[in-house]
Every structure is written in C-alpha cells, then in structure tokens.
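A short worksheet on the structure shown next.
Note that one protein chain of the assembly has been removed; the remaining protein chains are unaltered in position.
Chain naming follows the written order as A and B, and within any one chain the residues start at number 1.
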Amino acid sequence: MLLRLPHLLGVEGLTREQIAFILDQAKPFQEFQRHPLKKLATLRGKTVAIAFFESSTRTRISFTTAASRLGADTMALQAEASSLSKGESLLDTVRTLEAMRPDGIVIRHKSSGAPAFVAERLEIPVLNAGDGMHEHPTQALLDALTIRDRKGHLEGWNLTILGDIFHSRVARSNIHLLSKFGARITLCGPPMWVPRELEALAPGVRCTSCIEDALANADIVMVLRVQTERLHEPALAPGDYILRYQLNEKRLRLARPDALVLHPGPMIRGLEIDPAVADGPQSAVLEQVTNGLAVRMALLYHLVGSASADAPHPAKDRSNASD
Amino acid sequence: MCAVAKRQLLSPEEIGRTLHRLAHEIVEKSGGTGNLAFVGIRRRGVPLAQRLAGIIRESARADVPVGTVDITLYRDDLSTVGPQPVLHSTEIDFTVDERDLVVVDDVLYTGRTVRAAMNALFDLGRPKRVRLCVLVDRGHRELPIEAAFVGRVVETSDTETVEVHLREVDGEECVMLVSRIP
Partner (left out) sequence: MLLIKNGRVLDPASQTDAIRDVLLDAGRIVNMGENLSAPAAETLDARGQIVAPGFIDLHCHLREPGQELSETIETGTRAAARGGFTAVCCMPNTSPVNDNASVTRGIIERAAAAGSVRVWPIGAASLGSKGEALAEIAAMKEAGIVAVSDDGRPVATARLMRQVMEYCGALGLPVIDHCEDASLFAGGAMREGVQSLRLGLPGIPTQSETICASRDVEIAEMTAGHLHIAHMSARGTLDLVRRARQRGLRVTCEVTPHHFTLTDEDVRYDARYKMNPPLASRSDRDALIAGLADGSVDAIATDHAPHHPASKDVEFDRAPFGITGFETALALGLTELVHPGKLSLMRLVELFTTGPARVLGIERKIAPGEPADLTLFAPDHRWTFRAAESASKSRNTPFDGREFRGAPVAAIVAGRIVFRR
C-alpha cells in the first residue's frame, strides 16, 4: 500500500492499515539510528517548518533531528521569539511561514484543532505535534511502535493509563490508536481528571478512580506526566496524588509480570512515578524516545517527501483526507 | 496501446549455470573467501546473493555472510510528486569496515541503483573494496559504474526492458527481453 495521507492531524481518523503501515515504515529508521553515519540526503532540498506555538523541548528536538537526519532543512518558529507576542494571528503567522516555501509544517499549539485549522488553509502537509487537549498523534505512534517491539504485536492488550486523562492529548491519541487494535483500556486518576464520558470516546474504554483495580491484569501501563501547573486546577495536593496514584513497585506487581511501563516524558520522578519503576526492567521510556525519531522520520519521509512546493499536493484532493 | 514481444534470454538451467560460473569467478578473483561478504540489493539482488553464497558453501566449504540493502532512501528521483515508495529494511549483520564486499543485483542499467547502494553501504562503514556482480548487463550507463562479474551482456534498445523472474520472488525462473512496439 501507499500512504495517501495529506496531513497527520490525529490518530482518530487513521485506519488500522495506515497505522500498521506507518509503524512498518518506521522500522528502517529504527535501524538507521544505529548507523555510525546518521545523515541521509533523501529530503535534501526540502524545508520543514517547525512551528511551536507552545513551549516544548523533546518533541521539537525530535522533529528537528528527524528532519535533519533525512537531509531536510528546518526553519524554526518558537512562540516566545515570534510575532505572536505582538498580536499576529495564527493564520497570518503560518501564511508568512508558507510564503518562505517550506515543503511541510510541524505544528504544536495550545489550542485544540489549530493544526486542522491550518491544514484547511495551507497547501502543504501539516503534521500535528500536539494540539491542546486534542491529540498528539506521533506520541501514540511511537508508543505503539514500542509496544509492538517489546510485546511482539499490537492486538488486544490490556492498557492502563494513569493520571490526568481529561487534559491529556497523549491519552486521547493512545486511546484512539490502541482501541482500533482491540485493546481493553482502563483510565485511572482522580475522578475530576477522568470524566465518565471518556468511555464513549472509543470502544473498550472504562474509567476508574481506584489504581489497584486499574492495574489488575494490565499488559501495558502508561503513566502520564502530572502537570504541576494543572495541579491547581482544581487544586489537588501533590501528597494526595502520590498516596493514591503514584506508580510504585508494589502497585506495579498488581499488573501482569511482564507488563510494560511507558511514560511520554518529561517525568517527574517521585510524583507520578517511583524512580525504581522508571528505571526498572519493565520501563521502556528511553526506547520511546528513540522510536519517536524513527516514527517522525517515517512520517516526514512519506508526507513531506511526496510534496513539492510547485506541484499539486494530495492535500488539495479532499477525497483523500483522513481527518 | 502497444504490442509487447518477449524473448527468453536465459532459461532456468542457464541461470543456474551462470550463477555457478559467477561464484567461482568471485572466489578465484578474491583470493579466497576469508574477508568476503555479499550484499544483495532489494529485491532480486537478495536471492541472487543468497544463491551465490549457497554455491560457495557447497563447493568451497566456506560461509560467506549475506546482507541486504534497501536503496529507497538513497534514490535520486524522490522529489517527484506522488506517494513515496515503500521502505524496506537494510539488514547487514556483519561489520562493513575493512570488508571485501560484492554487491549483487539482477540487472545493471543506468548505474543509479548501484550508486544508491554504495551510498547506503558507506553510511554503515568503510569497506576495503566494493565490487559489483550482476546477472545481466544491458548497457545504457548514466554513471561511471561497471560490474566486475557479469552473467550475460545483452544489447538492448531504449524501448526494451529486461525482466528477471526468480523462484523466490516471482515463483518462476527466467530472464526475458521485453520489447514494446509503439
């Protein structure tokens, strides 16, 4: 098959086949990360705009490195240094970037739907690097790659996600992705962070506020970062969170013995995760980072590689739109 | 519409004999098999490299390692419009550094595929020597590349193509010259 995908806006609109294909295509790039010489000329002459309207270190570095290793140039826009602080609209900002003729744009934005908004208005591929509380598709894809590598396949796992599900785009993308592969998904955290309506988000989802219940029989435990800035909305004492929801060794023993522990990072050791678990044999947090590069290289190769600034782009053919 | 005419260049038996000859040449001209390794170019270079290694294993009682290289990321024609070609793995389990490599492919034509394969190999290390072995050389080179080991040289025109069918990939075995008559 060929990946006829004009943009990557979210996981929800992807088919199982598209997801499996992206993971397959990430495989050569996983090997590539072990090469002594990590520089390709595949996207030589292409430019990828990396527009981060919200601060981020790891995702930005990962995308920039992925583009660079494929031989593409990058132009970076960071919120604090941009004219956004001078009141320029998102549309004007991205149109200005587009006028410099990049071949693709990677967007991180605090507003849900901002990448979709941009994709409808530009003629270059848009890759969502995280939008508000909506989706973080590359994170879910790199998580899936890690799961497939570690556990052999993606089908039918018991997935438990711990933390602030309500505010988490990582959780949403992972729910959509693994649900398509028949996962039974348990969402667990303080009740105000785990609204019951999440059960209607995708098939196979249930909510609980009891971590012991959530961890029983888990094959994969995904720990979300407790965003300290959000502990205050509503106010929740960190001590209470640790008491009720921290993933520690004792609790991890409730899961299957071979349960995989994932964390999208950055971790706050001692808050949402016990350092012994973070560094333990079941943890795959560093593989996640490496796999992030591979997944992003595969996506840039297929989405940006097929676009030409002077030629029609599949984005113009709306019938192909998956999102 | 255009008419298609096919002519068989090599029968299954001829393919087998050609490979035996090539294997012997390679061993002879390499002064032994100690440092030798095959790298097959996906797709049909891979079974050819494996067969060469098999022949050497039987005749010379020596194991020559075989790797595969996918050249997609190294192609020079990717910036054209349209969906990107599917990627496959490059699987080379031995160190390339200081190795005597024989790159194997089915047909040598413009030389661009071999150029891409060499770029891929040099990203993995610094081989001592790289030589090329092909089943068919059909001419029309666009780069300064020649094969050290050639199964059969075939005179072709621009409107002709050489189709190699191998058991492992195609379920049948033959080499055909296909002419498209406008």
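The criterion applied here is as follows: a contact is a pair of C-beta atoms (placed from the backbone, for glycine too) under 8 Å apart; a residue touches a chain by one contact, two chains touch by 3 or more.
Here the structure is a predicted model, which means the values were calculated and not measured.
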item	value
Among the chains presented, those that the missing one touches	A
Option from A:His7, A:Arg148 or A:Arg169 whose C-beta touches the chain left out	A:Arg169
Chain not shown: contacting residue from A:Glu135, A:Asp164, A:Asp219 or A:Asp274	A:Glu135
Touching residue (missing chain; options A:His7, A:His109 or A:His302)	A:His109
Absent chain, residues of subunit A that touch it	12, 89-91, 109, 111-114, 116-117, 131-135, 166, 169, 172, 195, 197-198, 200-201
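Please note the rule applied: only the chains that are shown with their structure count from here on.
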item	value
Centre-of-Cα separation between subunit B and subunit A, whole angstrom	40
Residue ranges of subunit B touching subunit A (in the complex, touch as defined)	70, 73-75, 78-84, 86-91, 119, 122-125
Of subunit A, residues touching subunit B in the complex	1-4, 25, 27-29, 31-32, 35-37, 39-43, 45-46, 298, 301-302, 305-308, 311-312, 314
